[in-house]
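For this depiction, one protein chain was excluded, whereas all remaining protein chains were kept in their positions.
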Amino acid sequence: MSTPERELTFAEAVREALAEEMRRDPNVFIMGEDVAEAGTPFKVLSGLVEEFGKERVMDTPISEPGFTGIGVGAAVTGMRPVIDIMFGDFLTLTMDQIVNQAAKIHYMSGGKMKAPIVFRTTMGATRRSAAQHSQSLQAWVSHVPGLKVVMPSTPYDAKGLLKTAIRDDNPVVFIEDKMMFKMKGFVPAEEYTIPFGVADIKRRGEDITLVATSSMVQVALGAAEKLSQIGISAEVIDPRTTSPLDKQTFINSAKKTSRAIVIDEGYEAYGVTAELASVIADGAFYYLDAPVKRMGAMDVPIPFSPALEDLTVPTEETVFEMAKSLCGRN
Amino acid sequence: MSTPERELTFAEAVREALAEEMRRDPNVFIMGEDVAEAGTPFKVLSGLVEEFGKERVMDTPISEPGFTGIGVGAAVTGMRPVIDIMFGDFLTLTMDQIVNQAAKIHYMSGGKMKAPIVFRTTMGATRRSAAQHSQSLQAWVSHVPGLKVVMPSTPYDAKGLLKTAIRDDNPVVFIEDKMMFKMKGFVPAEEYTIPFGVADIKRRGEDITLVATSSMVQVALGAAEKLSQIGISAEVIDPRTTSPLDKQTFINSAKKTSRAIVIDEGYEAYGVTAELASVIADGAFYYLDAPVKRMGAMDVPIPFSPALEDLTVPTEETVFEMAKSLCGRN
Amino acid sequence: MTKKTESNTKSRPEAVDVEQWLHVYEQMVKIREFEEKANELYLKAIMPGLTHLYSGQEAVAVGVCEALRREDYITSTHRGHGHCLAKGASVDLMFAELLGKEAGYCRGKGGSMHIADPASGNLGANAIVGGSAGIATGAALSAKKRGSDQVAVCFFGEGALGQGLLYEVMNMASLWKLPVIYVCENNLYNEYTHYSEALAGEVTPRAKAFGIHAETIDGQDVQLVYETTKRLVERARRGEGPAFLECMTYRYYGHHVGDISRTYYRSKEEEQEWRETRDPLKILADKLVAGKLTDQSVLDHIQADVRSEVEKGMQFGIDAPYPDQSEVNEDVYA
Partner (left out) sequence: MTKKTESNTKSRPEAVDVEQWLHVYEQMVKIREFEEKANELYLKAIMPGLTHLYSGQEAVAVGVCEALRREDYITSTHRGHGHCLAKGASVDLMFAELLGKEAGYCRGKGGSMHIADPASGNLGANAIVGGSAGIATGAALSAKKRGSDQVAVCFFGEGALGQGLLYEVMNMASLWKLPVIYVCENNLYNEYTHYSEALAGEVTPRAKAFGIHAETIDGQDVQLVYETTKRLVERARRGEGPAFLECMTYRYYGHHVGDISRTYYRSKEEEQEWRETRDPLKILADKLVAGKLTDQSVLDHIQADVRSEVEKGMQFGIDAPYPDQSEVNEDVYA
């Protein structure tokens, strides 16, 4: 009974997920800087304060460690906070509260306490915001046991995964690409959720596997389209959650295609691409015809100048070239 | 003209490096919690305040973000601070200052500023210190462009690498394994430094490559000894610095042996082992007879109970078993 | 001792039931006895790792928790045994946890620095200095949102005044009038450093600057601690907002059980003076006996009972089995 023609932007999908969950569960509330009347600098939350009031859409001082910690305290005592960390770069300020407190509290208490809390934050470069407002730090949080990490790549996924995140009894880091907020896509009017740990095959193909996260999914799809024009059929897989990670889906794909590239917008060294590549290299070892290739952001602080910034992130073009050469063309 | 019989503990080697560099360069100073009279809880710095005074061995309040930031400010204005972050787990509190400030300041200023600063911190479990005092977070800092990351595994390396770190014009995260402080080893009386980005082959072998960091080097050497008893010759390689990373040395070793295990005490998922494994799987692809295997800490918050904690870290035994099976024995 | 205390409250023991003071005395004795045994377990190498003893500070935990209801929240610190026991933890499960046993409060996963017992409102000890200030403040926010009249108490040492997080959450607690009480146990030392070397200015003005009601009191007088806390808790329950209470106190042992030679940072005379003239158990006992509210034999009886409870608890902990290896992977996710 879905309405296939219903389209929302990514920002609208996020907002709708929040609104639905806040209507469903009075314990859900939002806390962060300029989330109320301003609706965040990205306007993602516009309108929520009008419906839910300032008690449930709470503006905070500029105190990321503090309000993150307050969220943890509220979570362990029966609430379900959604904490807004404006730029992913500000995760740096909250790591003690997220990593040493939220992520470990269930385990350290022998299972007696739980922290159902969502940390919504952003990632992504090419916005001309320079080195302190452009990082994609998913590798850090994915490294931490006790956290779940979600990286939606479409409005549909964003809505379904955010609803799951809010209902999850664990701390979840939910990472949105700033550059995707205006992207439109199909979102059904009917209620749905998307389970964690289930990769989505965004495009089927036979010759090469492209595993891509968040912002890089569209890049991979674009590259796949180009590749199809030269007769290379690429399969594009989106893990959707880096933790838990649905390894089997992309290992199986790599077994089938015998070639794989992994693409993520975090810095390449010690990044998400390292995990994805080593999982494939291990799991599909006896099937691979070529080494798994990694494409992350260049290992440099993100430069401001457009002339430099655009060089630092994988593009349709660079993925296309890498895939072509991996398939032995040229 | 070295004196081969001269032995120091790891802690003494660290202290000697600091003392020598502080004598050499009046701009070097130490700052941290209980570093002066107490000489840190691990007594690593005992005696330094007596020689250099409280102006150069500065006790701070319990303010990790604050004194880390002050260190950065001192570094960019001509000093060479050595910042003591007692437990590696407290890096969580300092990430903004280390990552958004120190690591990026050279690049963001177009090369005009530099931050010659060393962040000395610790890692390592099995000390019965539980989840907030046992983590090994090298993967996080290794992920950040602009930082260098050092993980010494012997007193000799600790001294030589720390001297290099202090003389380096970049921010360096220097990670010491708490469990190694009392370990003894050869340290010559003569001045020496060890360059960054040069892996050390700690044991030569032909059948399998074990790449191990910090605490895991001794584990790998122990496993190698056991392996030799069943006729398997293992090569043990210590990268010594995870950033810069001397890839070629262990890629070449893996090419030679055709089998590799990578071992690091950080959490396994998205950990240092992912980087090392994917580098080998790529670089030695056409030479490998088996998939590269990763051995990190179990992906759980570190438990207090000895009955559980010891299970979370790779041991001589588990590395031995993994190597044996990788070599097709049993 | 080194600092004057200020308070409007006169200690009014007569106004409270003697039974309650005897209970308070029992609680303090329990902590004292527990810590003696914990130290013993360390010295005999039965306890894994290190632990931070609370002996000397009993009046703070007990005086504060006595003013709370079971459903009120506390958060604790690395030096947390006293808070846990005062809020209602039982000694046997505490010992089991200290020894890493399955029967412990955290199934052996937490240890001394992470004892949590939500059933008694204890949201957990915390090994990050200042790390629980956010949790306590968030619990107060949660209480307010849920329309309960619970109050949250955040215990911390004066060393935590170095952590910026505390100021961030005090600001929000004040802005939002949250029912949280920040209890600063000023035992004069951050590890091995006198607090005056780490703290500029005075303590309470820091809270007052955020519009938070703040007082400094003698933390060795359990009756005073109780009366003061009671007043602050009532204020908080009435929606009048957070408060800050500095209690001047002293730890008898080292920073942790392994900190034996302490003369480089504090004198034996200082230790002796606190033990002899400012012992919280003795102060209460003397008052009760001098005021003829009880006699020494009753107190001795309490002491004997507690001692045997603690000994049994310790034995329980020693005899309890370790967790099964399979448990290492459990409880990572809820």
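The chains carry the letters A, B and C, assigned in the order they are written, with residues numbered from 1 in each.
We take it that a contact is a pair of C-beta atoms (placed from the backbone, for glycine too) under 8 Å apart; a residue touches a chain by one contact, two chains touch by 3 or more.
Remember, it's a predicted structure, so these values are computed and weren't measured experimentally.
Participant: So which shown chains sit in contact with the chain we cannot see?
Facilitator: A, B, C
Participant: For the chain not shown, which residue from C:175, C:293, C:318 or C:334 touches it across the whole complex?
Facilitator: From the options C:175, C:293, C:318 or C:334, the contact with the absent chain belongs to C:175.
Participant: For the chain left off this view, which of B:32, B:88 or B:145 is in contact with it?
Facilitator: B:145
Participant: Can you tell me which of C:34, C:73, C:210 or C:265 touches the chain that was removed from the display?
Facilitator: Per the contact definition at the top, the residue touching the missing chain is C:210.
Participant: For the chain not shown, which residue from C:48, C:138 or C:162 touches it across the whole complex?
Facilitator: Counting the whole complex, the residue in contact with the absent chain is C:162.
Participant: May I ask you to list the residues on chain A that touch the chain which is not drawn?
Facilitator: On the chain A side, contact with the omitted chain comes from 33-34, 37-38, 41, 59-63, 65-66, 89-90, 93, 127-133, 298-301, 303-308, 311-312.
Participant: Touching the absent chain: which residues on chain C qualify?
Facilitator: Touching the chain left out of view, chain C contributes residues 161-168, 170-172, 174-175, 197-202, 205-206, 208-212.
Participant: Considering the whole complex, not just the chains shown, which residues of chain B touch the missing one?
Facilitator: Per the touch rule, chain B residues meeting the hidden chain are 27, 29, 55, 60-61, 63, 65-79, 81, 96-97, 100-101, 105-114, 116, 145-146, 148, 169-170.
Just so it is clear, only the chains that are shown with their structure count from here on.
Participant: Just curious, how far off is chain C from chain A if you go by their C-alpha centres, in Å?
Facilitator: Chain A and chain C have C-alpha centres separated by 41 Å.
Participant: With chain centres taken as the means of their Cα atoms, state the distance from chain A to chain B in Å.
Facilitator: Result: the chain centres lie 30 Å from each other.
Participant: So, what's the distance in Å between the C-alpha centres of chain C and chain B?
Facilitator: Averaging C-alpha atoms per chain gives centres 37 Å apart.
Participant: Of all residues in chain B, which are in touch with two or more distinct other chains?
Facilitator: 89-90, 93, 130-132, 299-301, 303
Participant: Which positions in chain C are in touch with at least two other chains?
Facilitator: Each of 106, 108-110, 114, 126, 128, 131, 164, 332 in chain C touches at least two other chains.
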